[in-house]
Structure formats: C-alpha cells, structure tokens
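Missing here is one protein chain; the remaining ones are kept as they sit in the complex.
Take a look at subunit A:
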Amino acid sequence: MTVQASSQSQFQIALRQFRKHPLAVWGLRILFVLYTVAAFAGFFSPYDPNYYELYPPKGYHPPTRIHFVDPETGGLSRPFVYATRRTLDPVSLQPKYEEDPSQGKFYIRFFVRTPDQPYTLFRVFRSDLRLFGVDPPARIFLMGTDNFGRDLFSRLIYGAQVSLTIGILSALVSFVLGMVLGGIAGYYSGRPFTLSLPLRAWRGLGLLLGPLSWALWGGLGLGALYLAWSYYRLTGLGFFQVLAFLAAAWVGVRLVLTLPFRPIRIDADDLVMRAVEIIAAIPTLFLLISLRAVFPTNVDPLTTFYLVVGLLGFIGWGGLARVVRGIVLSVREMDYVQAARAMGASDARILFRHVLPATASYVIVSLSLTIPGFILAESGLSFLGLGVTEPYTSWGLLLQGAQQGGFASFVDRPWVLWPGFFIFVSIMAWNFVGDGLRDALDPRRRR
C-alpha cells in the first residue's frame, strides 16, 4: 500500500547534493580557512596590526624574502630571513630596503611569544603566542608594509575580521528585516490593519486605543506642517515652499475629515511593497552615500562599524522581502495551513511553524549569495572613506591606503594590492557556496 522510500531527511539529501558540487566544496574550505584565521587573528599574525617602528622606519617595506638555501654550504637549510637596511633613492626620494647578511641569519621560529605585543582573542583571552616570527632586529613582512611601516599581512588578517563579519552581520540584519517585513506583508496581505478608530468605536478598549490612534495621526499631520514651516523658515518663500505647505495642509484636512468618521485601514502588504520599490528605485551606492551623510562622521570607530552594518542591512532587505512575501502568499493558501488552523493553531504559531520554514531554503541560498555583495559594498564604502575607521581596519580601508601616491604606487609597490586579492577570493568562495546551496536545496536542480 505504501512506498517505503529510503528514510533520509531533507538535510541528508541536501548534504549529499552539496558534496557533488566541487567548486562549492572548495569554496566552503576556503571560507573555513579565512574565517578561522580571522577568528584567531592574533595567533596567525606575526605582529600587532598597529605596531610600527619610528627608528629605523619601515614604511613601504617590500615582502621579506624567505631563504631556503644556505649561501655558505649551498645546501638546503631551515627557512631564514635577513635583516634589512634602509636607504633613500636620491632621485625619487622613495625608501629602498636591502638585505643585510652581515647581521647574520634569522631563522623563522614557530610558536613564538611576543610579550611586548600581547593580543586578546574573542575580546576575552589574553595571550602573546604567535604562530610564527623572527627575532629582532630582523622582521618578517610576508606581504610588505604600508606607509607607516605596519605589517600588511597582520593588518590583512585583522581587516578580514571586519570585512568578513560585516558581510555576515549585514546579511543577518537584512535577513531579519526581509523575513519579518516580507512575512508580515504576505501573511496579512488583503487583511488590512485598522490604525485609527472613528468616534463610534470609542467603546471599551476603544476608549483607550481611540485617542491613542488619533494622537498618532495628529502627530503625523502636525509633523508635516512643522516640516513645511521649517522648510520655509530656512529657505524663504518660493514655489516649492508653497507646494510643501499645500501638501501638509492637504494631509491635515484629510485627517480632520477622516478621523472622526471612518477608520484608517492600511494593508501591510501595500506599505511594505511600496517601501521596497522606493529603495529599489534608488541606485545602491548613491543611497548608501546619502544615508551615510545623514549620520555624523566623527563618531567613535565601533559606532561607525555598527552604523555601516545597519546601513548595508537596511539597503539589502528589499529583494528578500519581496520573494519571502511571494512564498508566504502561496503557502498561506496551502491546505496544511488551513488544517493547522482547524486544529486551533494561532496566527503566530502558523507563521513560525508552517509559513516561515517554507521560505528557509530560499532564504539560506539568498543569504549566502548576498554576503559577497555586502563584503564588496563595505569595501566600496571604506574605500571612499565612509566606512570603518582607524584603528579598525578592513580590506576596503587597506585598499584605500594602497591608492595613496596614485597609479605609480601600484607599480612601485604591487604588494599593497593584496587586500584586493582577498576580497576577490572571499567573494568567489561565497558565490560558489551559494551556488552549491541552491543546487542542493532546489529539488529541480538535483543531479
């Protein structure tokens, strides 16, 4: 009577599908490495990201050469480096660094302690153990230094903390916004909320809610008038000022004519979808920059970090909300939702148990595919000087540092482009993972 299918859970099926996608598996491995290194930044970086020496200065030091061949014996040896000597090019006045074998060989040592440069892991654990290092006065700059002489490799790792988490955090913010707003829009579509009570409904609980709703709408009307007035105060009289007054007056009159007699009912679906369309109609970068301009620029770095997360999240929720709404609209009509309701389930229970889980596979995929966009957007913002600020660093900020000195600087010091390479790698990795997830979770794409 029944077909006893192999009792595999959806998750197991998806996992097997994902494994069949080699690029996605590689993407996942790369991400694992990147995120692990970023999480244990202090351990993997040989220096403190903000450490630099005043004398001798080490600005724009090229990547340190690592030697494997002992020049005396000509045979293989443990890897070592030489200390370097700084000179100034008499023509261009650019610093030049030459190896100085006279100070002897400095072997690369592993699990070294740097008591003068301690770090904290996860903001809790203090330590000074580092994966590798060399004894001073030699230095190991795997990817060179910036203009101050700070180790670019260490800064890159710390920058990864910011760039990679901003991607995830912004995606989570936009995910929460998109899920909640899209979910509400879809679930309550066609069932408008009553947002004001006319006089005749001022009974019982309405005696409390009625005046409250009127205050809300009254405040809105007064706010519009105040806005028009301050516009006039600031800019003097003109065509647009009159227009603003007329608009505010129209809102006011409409409210006076409506409030006592009819309830104001608003369809959440309309409201949310119009908002999505407005956001979608404005070019992303322009919107980002203008929104950033609204907030002060001279706030402390951590606040800036959260500000950037909030802005990116705010910009990204629209597409997700639109699709979630569509899915919810169709799931809402499913027989099993009706059946759950007939079993006495509440709206909230149906929403969280039946409706939102139906959007899960789409949301997981779109989440993994939007993260690279956010990483890129953060880089763009930081590159323009609108993103995270010192002493925090991010890949975008490092790239901004790289472009100081114009195009010539790329030719003279190509190592400053490493952050760009990592942006590229992490974005590709996330994209592959996203593609793999999509194929794994979408039954029609299964192979």
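Keep this in mind: a contact is a pair of C-beta atoms (placed from the backbone, for glycine too) under 8 Å apart; a residue touches a chain by one contact, two chains touch by 3 or more; residues count from 1.
The rule we apply is simple: contacts and distances are computed from a predicted model.
Participant: One chain isn't displayed here; going by UniProt, is it "Carbon monoxide dehydrogenase", "Ferredoxin", "Phosphate-selective porin O and P" or "ABC transporter ATP-binding protein"?
Facilitator: Its UniProt record gives the name "ABC transporter ATP-binding protein".
Participant: Please identify which residue in A:194, A:338 or A:404 touches the non-displayed chain.
Facilitator: A:338
Participant: Which of A:108, A:358 or A:402 touches the chain that is not shown?
Facilitator: A:358
Participant: In the full complex, which of A:235, A:303 or A:346 touches the chain missing from this view?
Facilitator: The missing chain is touched by A:346.
Participant: Can you list where subunit A touches the absent chain?
Facilitator: Considering the whole complex, subunit A reaches the absent chain at 1-5, 7, 10, 190-191, 334-336, 338-346, 349, 353-354, 357-358.
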